[in-house]
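Missing here is one protein chain; the remaining ones are kept as they sit in the complex.
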Amino acid sequence: MTLEQLMFYGLGAVGIGSGLLVVTRRNPVMSALSLVLNFFCLAGLYLTLNAQFIAVIQIIVYAGAIMVLFLFVIMLLNLRDERALSDRLSARKIIGAGLAFGLLLQVLYILMSAADGFPQKDEALAVSTGTVEVIGVQLFTTFLFPFEITSLLLTAAIVGAVLLAKKKLD
Amino acid sequence: MVPLSHYLFLSAVLFMTGAVGVLTRRNAIIVFMSIELMLNSVNLTLVAFSSFLGNVTGQMLVFFVMTVAAAEAAVGLAIIIAIYRRKQTVNLDEINLLKW
Partner (left out) sequence: MVESVLQNLTYFVPETALVVTFCAVLLADVIFKGRPRIPWTIGLLGLIVAGVTAFQQTGLNRPVFDLMIVVDPFAVFFKVIVAATAILIYLMSLWSDEVKASARRMGEYAALLVSATLGMFLMAGATNLLMIVLALELTGLSSYVLSGYTKEASDSSEASLKYILFGAVSTGIMLYGISLLYGLTGATDLIGIRLALEGQAMTHTPMLLISSIMILAGFGYKISAVPFHFWTPDVYEGAPITVTAFLSVASKAAGFALMIRFLVSTATPSLGVDVMAVVQTFEWPKLIAIMSVLTMTLGNIVAIWQNNLKRLLAYSSIAHAGTMLMAVTVFSQNGVAAVLIYFVVYLFMNLGAFYLVMLVAGATGSEDIDSYKGLGHRAPLVGVSLVIFLISLTGLPPTAGFIGKLYVFSALLDAQWIWLAIVGALNSVISLYYYVRVIRNMYLRDPDSAPAPVVLTGAQTVLLMVFLVPTLVLGVYFAPLVDWAHASVALFGIR
């Protein structure tokens, strides 16, 4: 087993495991911490795919900012465990899980049947696409316009979040 | 050498794990975390394709998906705080006064 395979299967297994923990833990703090672990696994996988820049911002943005926000809100609201409701198996849960599982099988089947036509990795090419330099150039040429729109998106989100979360009612 | 399809299988499994969370959990915050999980699996698919095709566009998309995820999380959590102030709960079963 090469190092790459080792990393992929190791990180993949931990990623799936932590993903399952996110959706099964009753305590939201546990879920949030599992999600952080999941994000780190994904960052590792991005490295095996030679996407250094994405791996780094995965940690900075997701684990560093978004998850801190989640944890902050969980602490702020002082949430306890979800009781009663998550103990019972309801029809909705079974249907929901079954639906998702059926869809998963379908997607896996489709991916499997298409797998022959997938491209092989060109190591040199892959290394040259994921660098900060290439992404920076793209960001400020071809993707300049969406980049600017993103700033508006974030401004609107900030205005909205402040408006909704403000304590005073006026 | 790990083939592309294995990356795609992994991301499909993660996506559906997130979907199960959305469909079965009743805690609004955990539902939002499950949505983050779904968006992350999208990112994995994009990066895998981008790297195997040697095409940087996929990684650019990831950059923007992260922004979208951050903005959605901020607004979603603000809404949860607004509701919690009124009802002292984030349980979707108790929140949904409105009918389906």
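Letters A and B name the chains as they come in the text, with residue numbers starting at 1 for each one.
Criterion: contacts are C-beta pairs under 8 Å (C-beta built on N, C-alpha and C of every residue); 3 or more make two chains touch, one makes a residue touch a chain.
Computed from a predicted model, the values in this text were never measured in an experiment.
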- Item | Residue numbers in chain A that touch the chain omitted from display | 106-107, 110-111, 113-114, 116-117, 141-146, 149-150, 152-153, 155-157, 159-161, 163-164, 169-170
- Note on the structure: Residue list for chain B contacting the dropped chain reads 8, 15, 18, 22, 28, 31-32, 35, 38-39, 41-42, 45-46, 48-49, 53, 55, 57-58, 60-61, 64-65, 68, 71-72, 75-76, 79-80, 82-83, 86-87, 95-100
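By definition in this document, only the chains that are shown with their structure count from here on.
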- Message: What's the distance between the Cα centroids of chain A and chain B, rounded to whole Å?
- Response: 6
- The residues of chain B that touch chain A in their complex are 1-10, 12-21, 23-27, 29-30, 32-34, 36-37, 40, 43-44, 47-48, 50-57, 59-60, 62-64, 66-75, 77-82, 84-85, 90-91, 93
- Along chain A, where are the residues that touch chain B in the complex? 2, 4-5, 8, 12, 15-16, 19-20, 22-23, 28, 31-32, 35, 38-39, 42, 45-46, 48-51, 53-54, 57-58, 61-62, 65-66, 69-70, 73-74, 76-77, 79, 82, 85-86, 92-93, 95-97, 99-101, 103-104, 107-108, 111-112, 114-115, 118-122, 125-126, 128-130, 134-135, 138-139, 142-143, 146, 150, 153-154, 156-158, 160-165, 167
